[in-house]
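Read the structure below first, then the notes.
Missing here: one protein chain of the complex. Every other protein chain is in place.
Let's look at chain A:
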Amino acid sequence: MPAPIRLRELIRTIRTARTQAEEREMIQKECAAIRSSFREEDNTYRCRNVAKLLYMHMLGYPAHFGQLECLKLIASQKFTDKRIGYLGAMLLLDERQDVHLLMTNCIKNDLNHSTQFVQGLALCTLGCMGSSEMCRDLAGEVEKLLKTSNSYLRKKAALCAVHVIRKVPELMEMFLPATKNLLNEKNHGVLHTSVVLLTEMCERSPDMLAHFRKNEKLVPQLVRILKNLIMSGYSPEHDVSGISDPFLQVRILRLLRILGRNDDDSSEAMNDILAQVATNTETSKNVGNAILYETVLTIMDIKSESGLRVLAINILGRFLLNNDKNIRYVALTSLLKTVQTDHNAVQRHRSTIVDCLKDLDVSIKRRAMELSFALVNGNNIRGMMKELLYFLDSCEPEFKADCASGIFLAAEKYAPSKRWHIDTIMRVLTTAGSYVRDDAVPNLIQLITNSVEMHAYTVQRLYKAILGDYSQQPLVQVAAWCIGEYGDLLVSGQCEEEEPIQVTEDEVLDILESVLISNMSTSVTRGYALTAIMKLSTRFTCTVNRIKKVVSIYGSSIDVELQQRAVEYNALFKKYDHMRSALLERMPVMEKVTTNGPTEIVQTNGETEPAPLETKPPPSGPQPTSQANDLLDLLGGNDITPVIPTAPTSKPSSAGGELLDLLGDINLTGAPAAAPAPASVPQISQPPFLLDGLSSQPLFNDIAAGIPSITAYSKNGLKIEFTFERSNTNPSVTVITIQASNSTELDMTDFVFQAAVPKTFQLQLLSPSSSIVPAFNTGTITQVIKVLNPQKQQLRMRIKLTYNHKGSAMQDLAEVNNFPPQSWQ
């Protein structure tokens, strides 16, 4: 059997391979030879073979069959064998394999070997890849070596101990005694590794930390060592560009940080040395800056005095101006950490930070962007926003989403004016419209809705924006919604903020239809467009037929969402035309729950879904006016959120505007069926109820037996009785049928019944049987109310009655408190 080829020979051969296939062939051939050599238990060449195997492993080829051979090498007496064996173990074995446990005994023996280099190999291997079991078994040996006077071994033992502690934290205690005199060493290697060990212990255990602070007086010792390093003259052995042992300095500074954190005494004790390092360190090379960086981190993290903190921030400020990119990057990262606590100090460097937005390096740009957002406040918002918008325009796509979100947040918090806010939103939508996050769309719509005086301006700008390009979905969605909502303002050219544009109803419908048809529009966007078109049917006057046509076409759309909408809208045109104007009227101002992060839209009108998706406001979108507030107030002020009167009532062109006066004067269109259902109730039921059950027939056939009926109201000859039904399938629902009768000698005409309930309830009023209560009790008006009471709270109701009687208009408010328990429990 010829001797296996040498390692270098093999490497040379493999490198001559011209193709991957050729290489693979060579490797396979050699692996076969190595395998048979292993089988023959050849001691002489095992080392060589394993070395070759390790090379092939690095190229990416499997080498698991060499694992046991590594163990044999480790057990060998030859140093060369051990060296390669341990190397192989570190490369091929990992703690998941049981094989590695076989190493434990070998390592134990080698830890006690007579040759320090063998001991060193063992310590190194244990410290790199020792599993928890191995660490448990061998911790005692490591601890012994930690106390040796041989500095070569002591330093390795210290780092090995660090690994043991990381793997088995409970063993930390056993190393405590050995740490006693570690810092008295002169040897820098031991000093460095000791500091690492002490750092690990202090970080892991508050008790240890306290112990080292108080009992060992670690801080003064470290301060002394650091001082010596700085003050002592040139030491060739440890010098790096004129600085003495920067590695040790950095580790000491890091340990000082942990010791000084939240501890006044320690922080004070290190104050001077930190100031000294901060001012005396040479900054021309990276190594000096590395030390300064660590110093700054320490100063910012401990309880340092303000002068020192300012010094630290100024160092970072100088870093920002450094030519070296790495330094700038590190500065931005550090400033980001400190911006919360030392906001004003960081603000001083704002312009430099903003300049970094224009840096070519992606990492620096990202840091600068994050920091810029952290620095935005009410005073600098205009200037900062200019820079940020410019950045949004020119940055890489990976930033745009975050940047857009950040801009929206900042604008929301600090917008100096509504117009500015809308302009900023517009700018973001047009610049990065396709990167805007999905949740931004409902937030923006809410914002626009609430900026009442800007509606005309907003819709005009949005219209112009999508006229040229309707590919950016979030932009198109917001625009479609606004056009649907405020299209009437658009065509009537009411914009005050800028030159109103001339646009016809047909042109508006053109653009919406283009969006519908376009391949670029997503299903969601199409939904917005269709609903917008539908809404315009009550806002436009000349093009209703066109709208009808569009809607009917989509009744057979393949897209189920669109189809459903179209079918429902068709139904609106055909069967429920009398409800259309009320259903599609202007959206009320919405109340926000939080201003931080994604806002939840909680409408006081009780809509359960965020507005944009629920574009048909359920029957009573309108807000009560101040007149009607008394209705709601008396039901228990805490339940009901304060209601903002809606401005649209002042816009005469809004078709349903008058209906917004919930319980004020209601402009009844005269058709008996038209008024009551839409305008009655401030609380609206869930969408599923919406278009079903519009007949007055009770929907519940399963009637809970025998709930007593009550007389809810009896005054001036008008009596209203409530009868109840409960559903067995849905215990939260109560159906109330009211019967209004008139005992006077004259009819009551134009009778309207309205009701309000506390916030935890939801109400749906169905159409009344008529609007005339005939005299002499000869007939009744019946009307069905459905109440949803998920929290099973006591039912209370306030009612308002309006009617004409004996030639005068009558109106009355009353509270109904005598609901029987069975009606709501």
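Here is the rule we go by: contacts are C-beta pairs under 8 Å (C-beta built on N, C-alpha and C of every residue); 3 or more make two chains touch, one makes a residue touch a chain; residues count from 1.
Here is the rule we go by: contacts and distances are computed from a predicted model.
Novice: UniProt name of the unshown chain, from "Presenilin", "AP complex subunit sigma", "Proteasome subunit beta" or "Phospholipid-transporting ATPase"?
Specialist: "AP complex subunit sigma"
Novice: Pick out which of A:F38, A:F175, A:F212 or A:Y293 touches the chain that's been left out of the picture.
Specialist: The missing chain is touched by A:Y293.
Novice: Given the contact definition stated above, which residue among A:A17, A:L102 or A:C124 touches the chain not shown here?
Specialist: A:C124
Novice: Can you work out which residue in A:F38, A:F175 or A:Y329 touches the chain that's missing from view?
Specialist: Counting the whole complex, the residue in contact with the absent chain is A:Y329.
Novice: Spell out the interface residues on chain A facing the chain that's missing from view.
Specialist: 6-8, 11-12, 15, 47-48, 51, 54-55, 58-60, 77-80, 83-84, 87, 91, 94-96, 115, 117, 120, 123-124, 127-129, 131, 152, 155-156, 159-160, 162-163, 188-189, 192-193, 196, 237-238, 240, 245-248, 250, 254, 286-287, 289-290, 293-294, 297, 325-330, 360-364
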